[in-house]
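The other protein chains are all here in position, but one chain of the complex has been omitted.
Here the chain labels run A and B in written order, and each chain numbers its own residues starting at 1.
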Amino acid sequence: MPAYSTNMRLKFPVLALVLELITIILFAVFVVYDDGKSHGHHGNHDNHTEEEANPMELIINADFSTATVLISFGAVLGKTSPVQLLIMTLLEITIFGLNEHLVANVLEANDVGASMIIHAFGAYFGLAVARVLYRPGLRNGHDNDGSVYHSDLFAMIGTVFLWMFWPSFNSAIAEPGFVQLTAVINTYLSLAACVLSAYAVSSLVEHKGKLDMVHIQNATLAGGVAVGTCADMNIGPFGAMIIGFTAGIISTLGFKFLTPVLASKLGIQDTCGVHNLHGLPGVLGGLAGIVAVSLGKKEGGSAAMQAAALASSLGFALVGGAVTGLIMRLPIWGQPPDQNCYDDSIYWEVPADEEEHEESLAHADHSKNKTEA
Amino acid sequence: MPAYSTNMRLKFPVLALVLELITIILFAVFVVYDDGKSHGHHGNHDNHTEEEANPMELIINADFSTATVLISFGAVLGKTSPVQLLIMTLLEITIFGLNEHLVANVLEANDVGASMIIHAFGAYFGLAVARVLYRPGLRNGHDNDGSVYHSDLFAMIGTVFLWMFWPSFNSAIAEPGFVQLTAVINTYLSLAACVLSAYAVSSLVEHKGKLDMVHIQNATLAGGVAVGTCADMNIGPFGAMIIGFTAGIISTLGFKFLTPVLASKLGIQDTCGVHNLHGLPGVLGGLAGIVAVSLGKKEGGSAAMQAAALASSLGFALVGGAVTGLIMRLPIWGQPPDQNCYDDSIYWEVPADEEEHEESLAHADHSKNKTEA
Partner (left out) sequence: MPAYSTNMRLKFPVLALVLELITIILFAVFVVYDDGKSHGHHGNHDNHTEEEANPMELIINADFSTATVLISFGAVLGKTSPVQLLIMTLLEITIFGLNEHLVANVLEANDVGASMIIHAFGAYFGLAVARVLYRPGLRNGHDNDGSVYHSDLFAMIGTVFLWMFWPSFNSAIAEPGFVQLTAVINTYLSLAACVLSAYAVSSLVEHKGKLDMVHIQNATLAGGVAVGTCADMNIGPFGAMIIGFTAGIISTLGFKFLTPVLASKLGIQDTCGVHNLHGLPGVLGGLAGIVAVSLGKKEGGSAAMQAAALASSLGFALVGGAVTGLIMRLPIWGQPPDQNCYDDSIYWEVPADEEEHEESLAHADHSKNKTEA
């Protein structure tokens, strides 16, 4: 059955190497490092030099665009092949670039921590792809789709590092000085407020008031997402805390009540729950930005442009994701069959587990003994 | 039995949300960001502006205070409910603030890396709480209280990051320039010396000269704790290394010989051994500070004030911890019964382990088949 030919031996390496070589050639032709000394030959273009981008800012923007794809991956992991993910990366980066240009340069909207252009965009792009790739066979969940105790602990390392670095993330491209410091502190306060409301709501909605690791791993970060657009605005500690408080609540409620409905009613199987960590808090961040700009919390901001930026991000994400999903559905990219979903061993060499390992070693010993005999 | 009603469904969320809302309201009323431009209205208070705290230093101090509570948690984890821990946090932060004010502003003692006001304070506060919460049922240990191979590896990640960032921790509020650099290098040398003596002593006291992961995870950091008070003093590389060397020895010996005695004779069940990583090395750091100041290693320091700061930190910790423990003993906070101690599943939704998981899936399949039939 060609649709389920999951052997990637030629598809994946060829696609990856061709993409890589094209990238290297493009860099060879178009990119040079600029040490700021070689502008003599620009002649009458001297005036442009001051508009040239800071190289670290270019690298940060490149990192940001990959973060977007990483978020979208969260909606489709376990049901897609590495080849599909490569295709998705290529298309999503392109569409992200279009939307980012529109939001930042045409609309000139504020989105310093990228609630709209990374988080909301990445989440809804991924959800649109997931919708197009919908599989009825996974409607009732999948045996492999679950966590184990150790992987839950392991994931907490990610949560802790994301939490610690989120203030840096939201302030990375803010104007240095007081504005950047404001972005750091607003993010910190929003995250702190969010942790407490996420814990509270997790306990409120779970069986016997227990806490759920999925909520703690995710919803404790929602404040960082939601304060993104407003991070460098003069919203004050009160504003930042209210945003984080709200984000922790809606993110936890999303995991508990919305994700199951998306899967069963809308055919959207959101593997990692990116809708709850990036989608809903990203939209909240966009809305908070509109309100904050309306209240004059950012010099020169325009509420209409903020609203247009949010609409643009959602529109590009949904349409772009749907088109990308259609391309990913072509039966040539090695998508896994239903029974192999959420199973690493279909695309990865995984070590045999303990018992199998011992068995195979016993077998190997036996063979060795025979050879030696 | 109401004392063991561990269902947190209302208690925990209500307490957490009420505390959070009070905090937000307090911030709304009292806190504004100060961009340094709005002092015109201060009128004749202009002279005060230079005394205003640097906002990053305020945030660092806030982080430091939470570190204190984190240390105390180490003495009571596994035997307390999340509600009890919230109560403890609230009370401990308050008492910490009193002691810090006394040490830093009244006594004007040196404690740049907080050996006394964070480490010794946090450890003895936690131990006092643990003493008040003593349970005879845990006197001979508990079946659940042990480590497994993977959790030991996992914990090493924490050790590595603490080690790497300890020089930053001890120098964070030091005077920028040479003094701050001194704090970085003293801490680095103390940590390095401590690692070697901890390994040596671990091998010396263990069965067949083996190394014990608990010692390596903890005692290798004791040098960072112990050099805290003196980190920015002119103690020289020799002084820093002697402090670290000693800390590695006493911390390892503490784990091996003192912790069991505290548990069996004094009724202090120190879950994570905070006495050995924070208590003993914190006191060592305080004593080293007295000696260093006596020897004139810090301009303007007073040995008497250093001694008073150490006494104050221990006194506030022991009395404050005992009072806090009494409040935590009230039978309304959902403390776990003995048989559920050291078991995550009483307050957390944990994934079923592999076999149970497969069993429940088999069951689910069965049910589904019946439904479909």
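Points to keep in mind about this one:
The rule is simple: contacts are C-beta pairs under 8 Å (C-beta built on N, C-alpha and C of every residue); 3 or more make two chains touch, one makes a residue touch a chain.
Every value quoted in this text rests on a predicted model; they were computed, and no experiment measured them.
Of the options B:20, B:212 or B:270, the residue whose C-beta touches the omitted chain is B:212. Remark: the omitted chain is touched by one listed residue; of B:108, B:152, B:175 or B:338 this is B:152.
Interface residues of chain A facing the missing partner chain: 6-13, 16-17, 19-20, 23-24, 27-28, 31-33, 35-36, 55-56, 59, 82, 150-151, 154, 157, 346-351, 353-354, 357, 361, 365, 368. For chain B, the list of residues touching the undisplayed chain reads 140, 143, 146-150, 152-154, 157, 178, 181-182, 185, 188-189, 193, 196-197, 199-201, 203-204, 206-213, 234, 236-238, 241-242, 245.
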